[in-house]
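Okay, handing you the structure first.
Of the protein chains in this complex, all but one are displayed in their positions.
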Amino acid sequence: MIAKLRIAVIGAGYWGPNLARNFDASPDWDLVAVCDRDRERAQLVADRHGGVRVVTALNELLAADDIDAVAIATPAATHHEIACAALAAGKHVMVEKPLADTAERGEDMVRTAAAAGLILMADHTYCYTPAVLKMRELVREGALGDILFIDSVRINLGLVQPDVDVFWDLAPHDLSIIDFLLPGGLRPTGVAAQGADPLGAGKACIGYLTIPLANEAIAHVHVNWLSPTKIRRMVIGGTTRTLVWDDLNPQQRLSVYDRGVDLTQQSVDGIDRAASMVSYRLGDTWSPALSEREALAVMAEEFAASIREQRPARTDGEAGLRVLAVLEAASRSLANEGKLSLLTENGAPALDVGRTAVVL
Amino acid sequence: MIAKLRIAVIGAGYWGPNLARNFDASPDWDLVAVCDRDRERAQLVADRHGGVRVVTALNELLAADDIDAVAIATPAATHHEIACAALAAGKHVMVEKPLADTAERGEDMVRTAAAAGLILMADHTYCYTPAVLKMRELVREGALGDILFIDSVRINLGLVQPDVDVFWDLAPHDLSIIDFLLPGGLRPTGVAAQGADPLGAGKACIGYLTIPLANEAIAHVHVNWLSPTKIRRMVIGGTTRTLVWDDLNPQQRLSVYDRGVDLTQQSVDGIDRAASMVSYRLGDTWSPALSEREALAVMAEEFAASIREQRPARTDGEAGLRVLAVLEAASRSLANEGKLSLLTENGAPALDVGRTAVVL
Amino acid sequence: MIAKLRIAVIGAGYWGPNLARNFDASPDWDLVAVCDRDRERAQLVADRHGGVRVVTALNELLAADDIDAVAIATPAATHHEIACAALAAGKHVMVEKPLADTAERGEDMVRTAAAAGLILMADHTYCYTPAVLKMRELVREGALGDILFIDSVRINLGLVQPDVDVFWDLAPHDLSIIDFLLPGGLRPTGVAAQGADPLGAGKACIGYLTIPLANEAIAHVHVNWLSPTKIRRMVIGGTTRTLVWDDLNPQQRLSVYDRGVDLTQQSVDGIDRAASMVSYRLGDTWSPALSEREALAVMAEEFAASIREQRPARTDGEAGLRVLAVLEAASRSLANEGKLSLLTENGAPALDVGRTAVVL
Partner (left out) sequence: MIAKLRIAVIGAGYWGPNLARNFDASPDWDLVAVCDRDRERAQLVADRHGGVRVVTALNELLAADDIDAVAIATPAATHHEIACAALAAGKHVMVEKPLADTAERGEDMVRTAAAAGLILMADHTYCYTPAVLKMRELVREGALGDILFIDSVRINLGLVQPDVDVFWDLAPHDLSIIDFLLPGGLRPTGVAAQGADPLGAGKACIGYLTIPLANEAIAHVHVNWLSPTKIRRMVIGGTTRTLVWDDLNPQQRLSVYDRGVDLTQQSVDGIDRAASMVSYRLGDTWSPALSEREALAVMAEEFAASIREQRPARTDGEAGLRVLAVLEAASRSLANEGKLSLLTENGAPALDVGRTAVVL
């Protein structure tokens, strides 16, 4: 039998207690400490888990010998500092989404972890739900054929956040899922963003992201804090099948439509015409059975496995970085009236000059 | 009792027979002729309606004394020529959507009709469905409060058209409906468009339109020929209520959510903060009963009423023009990497220079 | 090429025009006459089909040489007389449901047709819908395993009929479908019926049928004229799969749940216990693609095929009889406070005495 890994949870606010509960329940982990500046808050969480140690000072926590890894659930602006300190202390690190508040700081975290030979994992929780795991399996085994489009809608009444707009609040979910599904991850050629602030909240409360992908495919994300109707749906259209994920329909979360579109070049009067040349195949619909496992439990297992097998987690720091690159590009596009903000293969901003010149 | 108006239908292809059937059944109209270059096709339609007259030459048709109005259901590229000839012959004109193939030609049609004192009506059929008529009533009586956003999705497997992209094929539906709903019609400050052609069809098969409205509200339209799942849904979010139209749910096409969002300015430490300042009201949902009346029958009635009352039809030529202006702006944005294409109050392209300068 | 068969439709009320339209459009049939005592009504139907012959006297119609078959769409009380006269005149006969107003008269019709070597077909239209045809295929190929239960709900606001109660009005649909699905047809051991007449209409407006089947399986039918919510759903539970037909969900009419129940005998403390001995298998859900063909067109084809191949139609007179036997048993049960009315294998009433004695 393998010895359990030992973990401390940093941050006892909204998300930390969920992490604590799942690491405590995991066969892979021993929860050994809860760390928060607010001792009372930390104690409440610790009490629910057999009275594990409570620590209020980060450096005290990181100095401890009996901790292999930390899970960070503090505000995004503090991720970089805490994660780098933990890595410097030789701890593996898992960070709540988003990985950091800027891509630059995220890159520094990834570099630091790599240099130290430690695991840096992004807590992209949705990726570990049974539905998304099955979607990844289907996309990657080619069940959909080539991806033509991904359309994601995540709208609901939501609190206007003090520090972030609706893109930075909600889109990380959609982007991390799309990154998880696509072989090679989400590496768009650009990002266009449109936002609206009809209530005068001082930031976008409604947002649309358009993300050109390789091979002329396209992804699109609609996030919205102002909709009383709750919709969480992603449609992934492929050449052979189309998949619909309706997260609010527990009776049938995933539907796979065995219907494909194909382009048949037809020569009409000696001219290749694209008219009426799409052929359709109308087939059955199929809804795979899904397990009921909690996503955070699967994530805890993956974190342990990546440490033991010394391999990147399925949602590693790089995945977190790719999400950040898209969010930053979205902010740039938003400031430029929605014009496409180009990205390099590595997710860095591309110079727009050349291409724009061509268009002109 | 009022004498019936007399109408001829021009074009006996896909849509013309529907027009003929509804004008024939209308208490306001006598269907007196069907006109098509293809005599056999016209005869087939005429036979279904008591053998009304068949005409193959437009000028012969327009020379007839016993025709008060014509309904044009020919390809968009021919609308301008036929409509202007009919107006010149003193006939009232109804034109299938889109009004014309360019805004310039559409404007000429509107001017010609105005000069002749004749009715020019756009056949925006969807506007006359019981659902949309009820939506207009609700929006215009203020049941939703101020409009915050309109989000329209119209996706389905559809034939790639030879002459138009997915914007020009499908978006006229959404745009004419939005125009019909908003008091004053659809007069956006700009349009941004993103498209994709993942099958290599030579034109956009997937399209997204973002349309900033007055008061920082926003409209967004998603049209897509490549989706095996059929979705036709419009969400209209207001400050006091939100309306959802799900056209594929005959049991409950319209849902009105009595839930509002409101912004409460809160002073925190002397600073106005937009954080947690949105207050929600969670109320009931309400689904109004709708009549089962056919849209084209209502449209035929409206055409007759506008002629008799000498007032613009509810979907007049101007409405058709506003739709054209958005479609043309979308094409310009598409050619400029999705950057917002600005529009004047009248729907004409605005010079982008000034505003861009301000942004810079 | 095979010569077309020639048919006359008798009865030009509600259903007759649908029959006329489908026989007229069928490649197997020539519609040659429409017969109704009300000449004007018949003429209206005839005019829609190229002015076929109108006849007002039945004997005149049946005397015609150019008619191979008749389709009867008159009130149930007249079916026996008209059908027997047609059979006597050498015509094949199709009869709208129910086959007759009593089982006795239905039996006479079946005997007469058999003696004359002519086809007698029951117009169980629902059986020829794409959904029910697929259900029959699935049940008969064993896809569901052994049938455990069939639960059918058909409720809606409906007109209270002058001559029949809700059982005789609506249940023929459910019963004919169940008969069509089960290999060997619907041959229950008994029928129990409960009804209610809360409006004081003088007959049951709400009805429940319980129908014990072979092997302890059970069928149950809920028919209701007083429900503003429309439900048309049949659940067929089998040992290996369960099928749900939701006729009002055009996007997914059929769902096949790959979930079975099985009984595992467990010996607990030397005693066979039925507790916790049902094992479940939770599998995928599957929704087969269905064609869009109109049921009456398929039925017209089947009528022609049965005549040409000299074999019983898939919904032959015997099927009609089995439905009548259940309806009559239901009426008996209703008069006996819902007590099970026993049936013999042939659908005749069984003597209840013996079994009741055992219970006492």
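Which chain is which? They are A, B and C, in the order written, and residues in each are numbered from 1.
We adopt the following convention: contacts are C-beta pairs under 8 Å (C-beta built on N, C-alpha and C of every residue); 3 or more make two chains touch, one makes a residue touch a chain.
Fair warning: this is a prediction, and the values are worked out from it, not measured in the lab.
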### Message
What shown chains come into contact with the chain that's not displayed?
### Response
A, B, C
### Task
Just name the one of C:160, C:289, C:305 or C:350 that touches the chain not displayed here.
C:160
### Query
Looking at C:235, C:289, C:305 or C:350, which makes contact with the chain not pictured?
C:235
### Query
Out of C:22, C:74, C:125 or C:210, which is the one that touches the chain we can't see?
C:210
### Query
Which residues does subunit C use to touch the chain missing from this display?
146-149, 151, 155, 157, 159-163, 190, 192, 194-203, 206, 208, 210, 212, 215-218, 220, 222, 224-229, 235, 237, 239, 242, 244, 255, 257, 259, 261-263, 273-278, 280, 282, 335-340, 355-356, 359
### Summary
Note that subunit A touches the chain not displayed via residues 230, 248, 251
### Summary
Residue list for subunit B contacting the dropped chain reads 252, 258, 282-289
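In this section, only the chains that are shown with their structure count from here on.
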### Query
Which chain would you call central, comparing Cα centres to the global Cα centre?
B
### Query
Is it true that over half of the residue numbers where subunit A touches subunit B are used by both copies, so same, or is it different?
same
### Query
So, what's the distance in Å between the C-alpha centres of subunit C and subunit A?
54
### Distance between chain centroids, defined by C-alpha means - subunit A, subunit B (Å)
38
### Message
Give the residues of subunit A touching no fewer than two other chains, as numbers and ranges.
### Response
282
